[in-house]
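And now, subunit A:
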Amino acid sequence: MQRALTLYQTTVGKKVVMALSGGIIVGFVVGHFLGNLNLYLGPEALNGYAAKLHSLPALVWGTRILLLFAFGAHIGSAYQLWRRNVSARGSRYKRRKDLATDYAARTMYWTGPILLLYLIYHLLEFTILPAHPGDVYRNVVEAFQNPWISAFYLAGNLALGLHIFHGIFSAFQSIGANHPRYNSYRRDLAIAISAVITLGNVSFPISVLAGIVTL
Partner candidate 1 sequence: MADELINVTLHVWRQRGPNRPGGFETYHAKDITTHMSFLEMLDVVNEDLIEKGTEPIAFDYDCREGICGTCGIVVNGVAHGPQKLTTVCQLHMRQFEDGQEIWLEPWRAQGFPIVKDLIVDRSGFDRIIQAGGYISIRTGSASEANEMPIAKEVADRAMDAAACIGCGACVAACPNASASLFTAAKISHLSLMPQGQAERADRARRMVAQMDAEGFGACTNHGECEAACPKGVSLEWIARMNRELVRAMVKSETPARTRNR
Partner candidate 2 sequence: MELRSYEPTGPIEDRWEKHKEASKLVAPANRRKHNIIVVGSGLAGGAAAASLGEMGYNVKCFCYQDSPRRAHSIAAQGGINAAKNYQNDGDSVYRLFYDTVKGGDFRSRESNVYRLAELSLHIIDQAVAQGVPFAREYGGLLANRSFGGAQVSRTFYARGQTGQQLLLGAYQALSRQIEAGTVQMFPRHEMLELIVHDGRARGIVTRCLKTGKVTPHIADMVVLCTGGYSNVFYLSTNAKGCNCTATWRAHRKGAAFANPCYTQIHPTCIPQAGSYQSKLTLMSESLRNDGRVWVPRKKEDVTKRPEDIPEADRFYYLEERYPAFGNLVPRDVASRNALYVANDGLGVGPLVEGERRGVYLDFADAISRLGEQTIRERYGNLFEMYERITGDSPYQTPMRIYPATHYTMGGLWVDYNLEATIPGLFVGGEANFSDHGSNRLGASALMQGLADGYFVLPFTVGNYLGHVRTLPPLTEDHPDVQTAMQSVDTRVHKLMNAPDPKHAPEHFHRELGKIIWKECGMSRNAEGLETALEKIPKLRDQFWREVKVTGSGQDLNQTLERAGRVADFLELGELMCIDALDRKESCGGHFREEHQEKGEALRDDAHFSYVAAWEWTGNPAEPRLHKEPLTFEYVKPTKRSYK
């Protein structure tokens, strides 16, 4: 524990925490997305899947506690790094031209808080205060039939895509998983995962709006 704390005190350690907690969250996001695909199989499939999950309270609460920890660690270290990095620059450049960084990397400090708001809204809407407790299918479809809510989900998922694209690539770097021969695959993997998640997730509101998925 002593050593873990010492590691955490370094900037490198904080990045390792970002990477590991981010990894847990991405893992959950992938699982969550796969489960949500039941939407396309109809109300019975989705509601059945939800009911089955809730019949396993150990799994549900275990996951929730793990995620709470992961989010806490992720946000906490992000905040500390952000504070540090802002003060490390000192005075700003009058002119500044980026050579290598990309939009996703530059906007991490924006997409992060956006995702937090999105997450809170998402939890309130579907987990904490659902309109029809027990009927996940109806909750989802009714919500997405409202174009404003769908638009918000679209935006949230684009932010998610950007955030996990840079996050996944970055996580390999932060935990030191690199090898000259395989380094090019890290970027490919980041593109693949973030693309699948983003496209998959935005397909839900679009399908509802397009009338492909209906009540």
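Inclusion criterion for the candidates: all candidates are chains of the complex that A comes from, given by their letters.
The rule is simple: a contact is a pair of C-beta atoms (placed from the backbone, for glycine too) under 8 Å apart; a residue touches a chain by one contact, two chains touch by 3 or more; residues count from 1.
Worth saying up front: this structure is predicted, and the values here are computed from it rather than measured.
Asks: Consider subunit A on its own, then decide which of 1 or 2 touches it in this complex.
Replies: Spelled out: of the options 1 or 2, subunit A touches 1.
Asks: In the complex, go through subunit A and note every residue touching candidate 1.
Replies: 3-4, 6-7, 10-16, 81, 84-85, 87-101, 105-106, 108, 166, 169-170, 172-178, 180, 183
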